[in-house]
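My structure is below; once you've seen it, I'll send some questions.
One protein chain omitted, others in place.
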Amino acid sequence: MTGGALAILRREWMLTRHRGANWAQPLVFFAVVVTAFVLGAEPEAPWLAEAAPAVVWVALLLALIVGSERAFRDDARSGFLQQLVRSPAPLPLLMFGKLVAQWLFTALPLVLVAPLAMVALQMQGEAVGALWAALWVGSPALSMVTGLGAALTASLPRAGLLLPLCVLPLSLPIVIFGSGAARAAEHGLSAAGPLYLLASVSLLCICGIPFACAAAAKLQPT
Amino acid sequence: MSEWLAMGGHAVFVWSSFGLAAATVLWNIWAARAWMRHARDEITEIWDEDDGA
Partner (left out) sequence: MNWTWFHKLSSPPHFHRFARRWTPWMECAAAALVVYGLIGGLILAPPDYQQGEVYRIIYVHVPAAWLSLALYSGMAVAGLIVLIWRVKLAECALISIAPVGASFTALALATGMLWGKPTWGAYWVWDARLTSELVLLFLYLGVIALHGAMSEPRAAARAAALLAVVGWVNVPIVRYSVDWWNSLHQTSSITLLGKPTLDASMLWPLFGMALGLTLFSAANVMRRMQAENVRRNARQRWVREQLEAPHV
């Protein structure tokens, strides 16, 4: 039963390998957003460390939106999505495979790079650990929400305005709890509360979004 | 009367709120009519096409 999802995972891995440096696009985008923010502020700005959690989460959200733009579009155009819809394997499971692949090859590199950005934003001590934990816990939800946005807009020539407009309302709770965890740690409070809330939002996304993506995949004109 | 219009010094806020409400209602009425006009044009076009063909 899960063979289908693993097959999709393998396919995505080969595709990203053959696409060359394209997988690095979200990473570069993430670095640009963080650097621009730091250079935008006056050097050694005192408030930079406090604003850092929000900057990291916003950069992650923007990088994921850029990264997921063509996740489903090439498949919809090449007809692969239509084949998936007709395959005997349960479609939500195939979509889950695709979304996990997207998390692995787009969101995970960003989460691994995030500590460098935190150092660049002069975050200290406790907050770095809490924010990294929040990124680990929250990034599945964020990448699934952007994946759903991509699935919904797959059949359109270019998603343009639509992807952010669909993704923004769904990603707000994740950003709120994510940066809330880091801020709580900065004030010395324990960051467990927001992290648990973030984990619950992530689990809700992991359980629900594949079904929504399956319904979105069925929409594509054959 | 003018004291009532002044709304305790906050006339601008109160009356612009009610103005915006009226604008919203009127826009909705106009939009519903526009949808109907648009639908009617489309249909008569389709009917002419069918009758003509």
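A and B are the chain letters, set down in written order, and residue numbers restart from 1 in every chain.
Everything that follows uses one rule, which is that a residue touches a chain if its C-beta (ideal position, glycine included) is under 8 Å from a C-beta of that chain, and two chains touch if they have at least 3 such contacts.
Note that this is a predicted model, so its numbers are computed, not measured.
Residues of subunit B that touch the chain left out of view are 4, 7-10, 13-14, 16-18, 20-21, 24-25, 27-29, 31-33, 35-36, 38-40, 42-43, 46-47, 50. Summarising the interface, subunit A meets the missing chain with residues 148, 152-153, 155-156, 161-162, 165-166, 168-170, 172-173, 176-177, 180, 183-184, 194, 197, 201, 204, 208, 212, 215-216, 219-221.
Note that in this section only the chains that are shown with their structure count from here on.
Centre-to-centre, using mean CA coordinates, subunit A is 41 Å away from subunit B.
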